[in-house]
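Note that this is a trimmed complex: some chains were dropped, and none of the rest were shifted.
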């Protein structure tokens, strides 16, 4: 009845969820150095540099040429301008949780102290484990280049995920072809040898515990079944360093995407589709802060791939917040479409709450993949998950308890599916 | 001030609305057999089969070849996977309201008992009346094929509505032309005779108490005034079974749509526009669960028809939830555009609440058509209307009372317009 939930119930739900381990199905963590050893690795997260830049900070103040301390101090001067944002709240939660900070603000008055207390160079790998334990992170998925050797860490904790953007979107770049040939030991000169080389990548990743393949695709990408015969010539040309026309580049992309989907099908590997970014739309932005989107996207464009690969699970993230309702409908109809977290520009409590409420009302509870951190450093997993868990607690208290009369136990059962059981099941190896 | 409404007030508003008769301006009820006589007619509703299928149930488990009991038992095994959805809540409300169920869950443990208690074969038409009385349904609109004889039931309770999808979208199919010729007793070989035949359909429906004409249109349909002279040849060709090009099919559709709008104008019949479905986008789905939409639709495409027929009332439903705000604006400016209920993928409390709040704030109160059930069986009318009434109660308690200081009486006055007075007035015969 849209009666209002009490704060107490939402808080109780949140506290219960906070006891559960975190299972994080998408991040950009470096498994060789998962936690931050200098505060600059925290403050360098693109959310802070891009928001500070948006508020007026010259990009040069966080130039990679500068000393990390200098970058931190420069940025700190601009943090008050963004202290209203949810991103800033993650920062405050990090310094309180991990660095014993007791103040309210990260700014010029506290930056020196924070640089000091966040210096973990000497702690090294022990610090990685400490952050992971404090955060109660059971496992976190990585984003691995196709030529990552995948050795040197525990792949049951830092789980490999094959990122395929380079193969699909940049095959016309010589560097990508060289990396592919070098890593597979395979001459790659035509469609057939390309397919063989990609197959070797999948074998390599399968042998090292990969749980998902992933790609981010621009708004104008349309994944239709490629005419393989017509694609053969432009692919041979591009693999041999010859020029191709823009329409041929598009055809090559569609073809490589389709081949990768075929391998996902063969290996029963979920294929994360992250739909929407326009890369480098603001070339003068700070590093990591140059991409946006065109809101005119529709999953109708993706129906051909959902139909063609009914056995492949497609966890889907859309970038434009107003596209969230469509993802609910496609997840409700297509058995192989899973609504996957709340991505980037959609990862803001007001958009999370709206999407989550609709998913809870209209998507089978076994299909909702609650959240992934998208973090570059381990410290961000906890505050980002906590933002999600707080929002989920609010949605359950309001939508399920106040409006539909559920018990707390039933709410927590759903929450556990969304946060823990579903990602484990959906990304499980057969 | 966005202060929060108390649960008690929302509940009080809901209870008051629940006393009112239901006037349901759109359904797919079969007037010869309005209520379900086997539980399979309840569980067979596409919402349940498609959501269960989405959760992993093979489509073959609800094949029409199977015995109804078997279909029920098969589906019941998958219902726990969708017990979070609002659609599942309708099911629980139905078995409690109509079948004396006292449990919490419809699943394998309760399905046998429910098949038994929902067996109304022997009760027959008495059951229809019982469901209608229990639900307090005053009248419900039907969806009639153009060649429905419209006899054998009380058309003041089960009100005829002329559905024109076949005529507009499928005139190139021989079966449709044959039905048209057979029913009107009119040779249909060219534009002129087509117009005459359609005129006879309108006369027939007018003679049997029709209150609306209706059509569902795909996202790429653009209702511009057709060049009748250019349309004559492809229409003659198609009516004589000859081939037409895709662009000619599009021209034929626009032309027949326009002719139907002209007859609505002549007969002062409201023309329900249901905008957005892409049919059969998921061909391997269960029956009734194969359609979705492309969110890139705009009512700007419909301005030509709103301008051309100022005397025709157009109750409009849009399918993509994110298109709801645009419908508010078009209803606010065009006197002949009426926001009509909350359709299909938009028929979820979170989307209903958002749309309803905006309609209550910005559309003349005399124009808001609250809700229609879209039901196939009479049992669904009550739980679906109750979902709407609960949501409306919440919106009124929050938006009108807490934020704008209205009295309960004023809220109920608006609710009665939205739920009862407006649909009666807007669909009244002159």
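The letters A and B name the chains in turn, as written, and every chain counts its residues from 1.
Keep this in mind: a contact is a pair of C-beta atoms (placed from the backbone, for glycine too) under 8 Å apart; a residue touches a chain by one contact, two chains touch by 3 or more.
What you see is a predicted model; the values in this text were computed from it and never measured.
J.: Copy number of the whole complex, given 2 identical chains are placed, is what?
T.: Here the complete homo-oligomer in the file comprises 3 chains.
To be clear about the criterion, only the chains that are shown with their structure count from here on.
J.: CA centre of chain A versus CA centre of chain B: separation in Å?
T.: 39
J.: Could you please specify the touching residues of chain B with respect to chain A in the complex?
T.: Spelled out, the residues of chain B in touch with chain A are 4-8, 10-11, 14, 50-56, 81-87, 89, 219, 278, 281-285, 289-296, 320-322, 345, 348-351, 353, 390-391, 393-395, 397-398.
J.: What residues of chain A sit close enough to touch chain B in their complex?
T.: The touching residues are 1-4, 296, 298-300, 303, 306-307, 310, 322-323, 325-326, 328-335, 354, 357-358, 360-367, 399-400, 402-404, 414.
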